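The full complex has more chains than appear here; those shown keep their coordinates.
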Amino acid sequence: MGADAKALELGLDLSGAAAPLANYVPFVRSGNLLMISGQLPLSGGAVAPAHKGKLGREVSAEQGTAAARLSAVNVLAQVRAALGSLDQVRRVVRLGGFINAAPGFTALAPAMNGASDLMVEVFGDAGRHARTTVGVAELPMDAVIEVEAMFEVNG
Amino acid sequence: MGADAKALELGLDLSGAAAPLANYVPFVRSGNLLMISGQLPLSGGAVAPAHKGKLGREVSAEQGTAAARLSAVNVLAQVRAALGSLDQVRRVVRLGGFINAAPGFTALAPAMNGASDLMVEVFGDAGRHARTTVGVAELPMDAVIEVEAMFEVNG
């Protein structure tokens, strides 16, 4: 099953590719690499209250994982906007996860798994990626997570 | 108008390419990609008091935007040191913006626009880039911002 079909089966809403803001754009392709700008857990153009604030304080572990998955859905929405089809992806190369972490809260990897798991659900083995997860001090719109990505795509 | 001419017209001082510190270097090229190390808002080898501390506390929104632009000028200084001319740039691929943010201050995107806007002023549409902006806890020299970059350059 291709990645587009899999996304359909999973019921992912990939219509939410956020429009370019200011002088940056959601994606840039260079050769076979596709870079996706940091994506927030936006839904309908806003960050839901459940996905605002610090993981381990306002945001529970479960909500954090859901926010990571939603950010990754938004990454995929940008990929489809860039390429026309998720089936043009050869490999998920790297995810960067920036988590708005409460002081002393270090269980960052389980939250970021919400993003990583989605990639493997959609792309199978080609979805397995290098990853860096860190806890940051603040994020735009007070989001609990921001996920950036690099893909290898067909020529 | 080429990018070198545009930089001249804008009056940008690109002479400040910071020298290599320790065992890292300001840029590395691999194939058609040019990676620029994180650049601080250095001017004359120092970070001015107006660009030190946390955005939203010691540093105003306006000063933060100016610091982002200055960091981006320093990125361009490194590009010119690497390539001899900004005209060898095909595309700005990605900027990473790390902002020293005061607790609770989330207006990070407007500050980072200082860097993004400069890229489009200098390179036009080729200056539109993927971007990730996050709020960090501390930065070297207590700078308010650090900007890293990736460019696609002529072969």
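Letters A and B name the chains as they come in the text, with residue numbers starting at 1 for each one.
The rule we apply is simple: a contact is a pair of C-beta atoms (placed from the backbone, for glycine too) under 8 Å apart; a residue touches a chain by one contact, two chains touch by 3 or more.
Everything quoted here is computed from the prediction, not taken from an experiment.
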Number of identical chains in the entire complex, 2 depicted: 3
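As a convention for this text, only the chains that are shown with their structure count from here on.
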Angle of rotation relating subunit A to subunit B [CA atoms, steps of 5 degrees]: 120
Intercentroid distance (Cα basis), subunit B paired with subunit A, Å: 25
Touching residues (chain side subunit B, partner subunit A) in the complex: 31-33, 91-95, 99, 101-109, 113, 116-117, 119-120, 127-137, 150, 152
Subunit A residues touching subunit B - in the complex, by the definition given at the top: 20-28, 30-31, 35-38, 96, 98, 136-142, 146, 148
